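Here the structure is laid out as structure tokens; the discussion comes afterwards.
Every protein chain except one is present and positioned as in the full complex.
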Amino acid sequence: MAFWSANRNVSVIKSALGLASNVFSKNSTLSGPILQVRTATKRAAGSRTNMKDSAGRHLGPKKNEGQQVEPGQIIMRQRGTKFFPGENVGIGKDHTIFALEPGFVRFYYDPFHPRRRFVGVALDQESRLPTPHFAPRARRFGYVPIEDPKKASIEETHLNRKQYLAKPKLDEDLKFREQKRAKTLSQYQKDLSQIIPELEAEQLNIASEHLLLVRNHLKNGSNDTEARSTAIAVHIQNLKLSLRKREINDSEFKNSLDSYQNLISRLEKEVSFDSKYNLIKFRSEEERITLVNELRSTIEEVLKSNSKDKLQKVKDLIFNSTVLTLSEAVKFKRTFAKSVLPESIGVSESVGKNSIVTKRWNYTKQRVEVIARTKEAFLSK
Amino acid sequence: MLRSSAKSSIQTLSRGFLSAEQIPSKSGPIQFVRGKRTKKVSSISPQTQKIITQLSVLSARKKVPRVLKLSNEDLVRHDAVQRAWGVYQKDKRIKNKSDLAKQYEAMNNAMTDLKSTNRELYDLANVREVNKKFPLEFRIPTHFPPNKVWYYDYVPKDETKTTKEN
Amino acid sequence: MFSQKLVSQGNIRLFSTSSAAAGRVGCSLVKPVHHLIKIDKNKLSPRFPELNLEKNDIRNPGFRPVATHQDRVAEHYTNTLQSDLLLMNFQHNQRRKEGLKRRQWDGSSPNHPSRTLRKPKGSEVETPDIKIYTDKNIPIIESITLNCYTKLAKDNANHAISAALQLQQITNCKPKPLHSRKDVIAWGVRRGWLMGAKVELKGRPLSQFLSTLTEIVFPRIREFKGLSSRAGDKTGNLSMGLTHEEISFFPEIESNQDQWSKTYGMHINIKTTAQTDTEARRLLSAYGFPIHGTERKNAF
């Protein structure tokens, strides 16, 4: 960029693009530099520059040290920054300095800029500027509370245009989510009453709320312990808050805390989630693995059968399963629900009527390979 | 074969620069024949053409190699090689420095000894030889030896004579 | 017409990014921070993440492989020359020799305290002290600057481009443009004209150039005497010149001679860490630089 940016080279580029005729052949005949010669064409007739003066620009300080100012009042008019804007003042495009806060004007030096003079506004009469570097800033609040409760409620419910336009949609979404939540909650209550029939109505409520929260955290990617402990912490915090609000007394708090902890320990022993987050009787990891193995064998059996819709059957088995974790389901899908099975199954020796020819590129050998597969290899056929 | 004007202009441009009037107008399609030169004789003088070539040689365009795409494993391996090279160079530098320090110390000690034993010899040894140079025959070692390995009958030129002649 | 209309309505949209043009003040106040952590904004920006990698990371676009081939010139220096030079420059009980320094005024005038100090005796400028030679300050060639200023470029700037290309061909390094610094009426040159190019060589390109120069170019120059014993700036930096005919001995030029109808001479400025020119010449003689003439008597 920097190299060929000389003015004279514009012509080189121009000629290169054919925009100018051959400049250099002409120029090369010039023996020296082109010098401009200025000749007098007008008789001297006095200077035009004298006898003109503009009105004064009214520069200078408009407020002095210690003088009181209101926001927006001009403290200084100047050309350039003779004074720099300090605390609580602003600077205009012609370097006019004006107050941003009500207070008292201060002219001062700042040790961080030893060669600059500053103007600032101190918030009260005693304070000096600059405020020490590591001290907390002096700030004015400046907002006034609305005393009239009617006006206050109007102001509180006031929405700006964007919020106002978005509100109906948000309300609708919220309603939908709450309905969904209520539905799951009632389902959990139903399931839970079947799994642990001896639970009382209140306990059932607490337990299903807890399990719902755990489910939400699990669905969000938290691990098991984190999800459970968060749900417990939320409940305990709620209990503490109702104690603080005097909705319950100390003994009630203690009782409900104890019963809650008992309930939680019971839930941990007797209830667990299946892979679709439905509540089931407690199932250990070993039990789950035996179920997975069973599923595997059923799928293999389906694959061996000659039914036409076996691919769909396998897919249904995988997708409707409540024992497979998400990663296991993906793995199952990749191994069993493929439209073409791996080459360990159904490679035929010769190309014939019963075989189907596939071609594929072999990267290591750098050539196309032709492979004959029997119909077994294709789940869809 | 008919092609749109925009395409054909790109194809001819790829052969070199076109002058403004030679860029085909957008109005009508032109026929493109493979291998046929569509532009007339260039109006660029050979001198200008030469400068264009020179500028293109000077410019960094097309000379920057493409960034190698390495797998995670190879990136770590490459990093290890660079680190090892750094370690090796550092060791070499440290050894070289300590060798020189030792040499300096030895020279200093020898001269101190000499000073205490024989002052005359010391003075002779400590004379600064202003004209001392490496001989012109001194060579930077090469990978391959010269045709004649050593000039056994070599007699160096008398420097003082040549300077007098000059 | 369109723009006029806009102006008359007072709706001028300014697209300039500079704050002055946008109607804001040209006053910058850098507020002092309250911590000691240096903040690199490039690293906080999500743009160009690969540029934030270390320079020696191969994913960084600025990555350069360091050691692509053996550097026999540099190896020659570390293996042989360093210890030899240490021996040759060594002097027992050497003292630090004060350089020429500015002198105090005698105080005869009341203006003396505020006046800049007197020039040193026997020199226009101050000269550095000559320190004791130890293993820590063995002279080495720091860099070589090739300076190709061509008179022809004043009529036709294309010559400057050719000169730059010539430098690039010889050194394999990207040259920088050289502009005339001021108007010189006698030369017919104006300030700011592109007059040639220069390139500073360091490291491997330096070694490459040095070996080409001493092993290929110098032996082929007819009646070549070498570096003058009187050349130099007294502080260990030497320079010499090559004429435009001698340039064509560089193999890069010679092998392509029909392309190089015109070659350009250049200055070679050799910057060394030697403290005097004598030592610099001694250093260069080790690389095969012929040196003619005798040293000045008061060289030390």
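Things to note:
We just call them A, B and C in the order they show up, numbering each chain from 1.
What we mean here is this: a contact is a pair of C-beta atoms (placed from the backbone, for glycine too) under 8 Å apart; a residue touches a chain by one contact, two chains touch by 3 or more.
Definition applied: contacts and distances are computed from a predicted model.
In the listed set "Exosome complex component RRP45", "Large ribosomal subunit protein mL38", "NADH-ubiquinone oxidoreductase chain 6" or "Proteasome subunit beta", the entry agreeing with the UniProt name of the missing subunit chain is "Large ribosomal subunit protein mL38". Shown chains touched by the missing chain in the whole complex: A, B, C.
The missing chain, though absent from the display, is touched by one residue of A:225, A:284, A:297 or A:320; that residue is A:225. Considering the full assembly, A:140 is the residue among A:57, A:140, A:254 or A:276 that touches the omitted chain. Within chain B, the residues in touch with the undisplayed chain are 68, 70-81, 83-85, 87-88. Seen across the whole complex, the unshown chain contacts chain C at 33-40, 43-44, 52. Touching the omitted chain from chain A are residues 133-146, 152-153, 155-156, 216-217, 219-222, 225-226, 229-230, 232-234, 236-238, 240-241, 244-245, 363-366.
In this text, only the chains that are shown with their structure count from here on.
Per-chain CA centroids place chain A at a distance of 50 Å from chain C. Between chain B and chain C the centroid-to-centroid distance comes to 16 Å (mean Cα coordinates, whole Å). Shown for chain B are the residues that touch two or more other chains, namely 47, 51, 55, 58. The set of chain A residues touching two or more other chains comprises 3-4, 12, 24.
For chain C in complex with chain A, the residues that touch the partner chain are 23-25, 27, 29, 32, 34, 154-158, 161, 164, 175-177, 179, 185, 188-190, 192-194. On the side of chain B, the complex with chain C involves touching residues 47, 51, 54-55, 57-58, 60, 64, 67-68, 70, 75, 78-79, 82, 85, 96-97, 99-101, 103-104, 107-108, 111-112, 115, 122, 125-126, 128-134, 136, 138-143, 162-163, 166.
By the touch criterion stated above, chain A contacts chain C in their complex at residues 2-4, 6-9, 12, 24, 27-28, 30, 32-33, 81, 84-85, 91-95, 112-113, 133-134.
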